[in-house]
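For this view, one protein chain was removed and the others were kept in their places.
Labels run A, B, C, D and E following the written order; every chain starts at residue 1.
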Amino acid sequence: MTDTPNARHTIFGDQHDRILERLARLDPDLATYIRDFAYDTIYDRPGLDLKTKELIACALLTSLGSPPELRTHLRGARRAGATDQDIRETLLLCIPYLGFPRVVAALAHLQDMTE
Amino acid sequence: MTDTPNARHTIFGDQHDRILERLARLDPDLATYIRDFAYDTIYDRPGLDLKTKELIACALLTSLGSPPELRTHLRGARRAGATDQDIRETLLLCIPYLGFPRVVAALAHLQDMTE
Amino acid sequence: MTDTPNARHTIFGDQHDRILERLARLDPDLATYIRDFAYDTIYDRPGLDLKTKELIACALLTSLGSPPELRTHLRGARRAGATDQDIRETLLLCIPYLGFPRVVAALAHLQDMTE
Amino acid sequence: MTDTPNARHTIFGDQHDRILERLARLDPDLATYIRDFAYDTIYDRPGLDLKTKELIACALLTSLGSPPELRTHLRGARRAGATDQDIRETLLLCIPYLGFPRVVAALAHLQDMTE
Amino acid sequence: MTDTPNARHTIFGDQHDRILERLARLDPDLATYIRDFAYDTIYDRPGLDLKTKELIACALLTSLGSPPELRTHLRGARRAGATDQDIRETLLLCIPYLGFPRVVAALAHLQDMTE
Partner (left out) sequence: MTDTPNARHTIFGDQHDRILERLARLDPDLATYIRDFAYDTIYDRPGLDLKTKELIACALLTSLGSPPELRTHLRGARRAGATDQDIRETLLLCIPYLGFPRVVAALAHLQDMTE
């Protein structure tokens, strides 16, 4: 796949092709929807910087409790310029809204990626 | 209540005293926990700027579907310096994570506050 | 409807017939399932006392955010012998698990019933 | 708006233009995403008949607890050929998966539309 | 256990006894409730065909994110006559309602069962 670098390339980094191939094996149309709608339509909207978008994504995935996507966007936040402290602050900010269990789970994923 | 202005004062704005009094009528300890823990401990952590925190809060409350708190933080995001376009972009970014119904509901609250 | 008084009669109190008639207007089979399965099978199990069961129900409905059922079981907890302080403690205990918005909403329902 | 009739026209019926105009007032891009992605891409996929799709949508919206969208798709299910009994069976099937409160709420919306 | 074949036998297939024995080891009353209420009362209601019911169940379990039950009903949908393409269409239809993460997780379970 060759295309102009955009948010999707930054977020997925060197895992870009592997992630899209994994999604295409699940369902080719799913991979197309994620690439064309989720990333190239929604994520590429102007306005917010990519780092802010990825911190918001990390908070939403903490709420959903979806481990694979959370790990993808914890890495994506780093690739978009967030420090681990930025990510940590985002997850701690979820406590008053979501309670502790979801935040503990998200911080455990962050720790797994750091060790 | 007299205290040093902080995130809580910015977010609540001229509704500060009214909001805390409403919470205190629900339960005095609840009001204390929200003031001392949610705001003066969690929100006052350094690291992220308040505008980013409020955009994250708007996304989390779109996920939870809690109208009164969502309205409080849609206003809080504005008071922290977010433009309506920043807020709108935050809500649209929720689509790939949460689907359309939660986002439509959140945008309807934003519209109600604008008219 | 004449039947031996059980948990269902205590929880619904003098609203018993009105509640079952409202459910039967929604769907007669639904009313039967709620009466025979939810109440006369699950709620009538021995082991826990009814007050404890109703406090657990209030916590679960705070999590679900279902206003009509929450109000029914806030009243049911009172009818089963819980004080308003018992109910209040149950709702406050939800904070670390669910965060603040769901608890604020539940306490507002409790307040509405008291005024 | 003039376009070839498809799932969207059947589901929205004579409310089609009103619904899309309401969405466009919330946010023009949101309306475009719902029309072009949710309906004209996802809903127009071949395979399942529209009646089955709408019954699935009613079950999902019972799970989400999103009243306006639930009402739209309760009506949409009828317009796609589902009888009220088909819809009722769909909602009752949700009981073992979601418990009673969400189903009671959904049946109340169905009743409101019938009276 | 010998009983007249019904929805439960079709959905569980040759795993019928193993599934009910596993549930009975968790709790004998739980197994009874699932057999007698969830299956022999709710699932055996006339009206919708079993294939449609199982597609609805797959959508609901995609929403809940409950892997063991989702796998049981992905298999149950097949046993009730759904093709893998029917199931795939059901999961893709969840995207506008639930967003992508839940659907990716469900499609991964479908893929695991196919390989």
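Just a few scattered comments:
Throughout what follows, contacts are C-beta pairs under 8 Å (C-beta built on N, C-alpha and C of every residue); 3 or more make two chains touch, one makes a residue touch a chain.
Nothing here was measured: the structure is a model prediction, and the numbers come from that model.
Taking the complete complex into account, the chain left out of view touches A, B, C, D, E.
The chain not displayed touches chain D at residues 95-101.
Where chain C meets the chain that is not shown, the touching residues are 34, 37-38, 42-43, 45, 47-48, 52-53, 55-57, 59-61, 63-64, 85-86, 88-90, 92-98. Although one chain is not drawn, its touching partners on chain A can still be listed: residues 65, 88, 92, 95, 99-105, 107-108, 111.
Note that only the chains that are shown with their structure count from here on.
Legend: contact pairs of D-E compared by residue number with A-B, B-C or A-D; the interface matching in over half of them is A-B.
When chain centres are taken as C-alpha averages, the shortest distance to the whole-protein C-alpha average belongs to D.
A count of contacting C-beta pairs for A-B and for C-E identifies A-B as the more extensively joined pair. Distance between chain B and chain D, defined via averaged C-alpha coordinates, is recorded as 30 Å.
Among all residues of chain B, those that touch two or more other chains are 34, 38, 61, 64-65, 69, 88, 92, 95-101.
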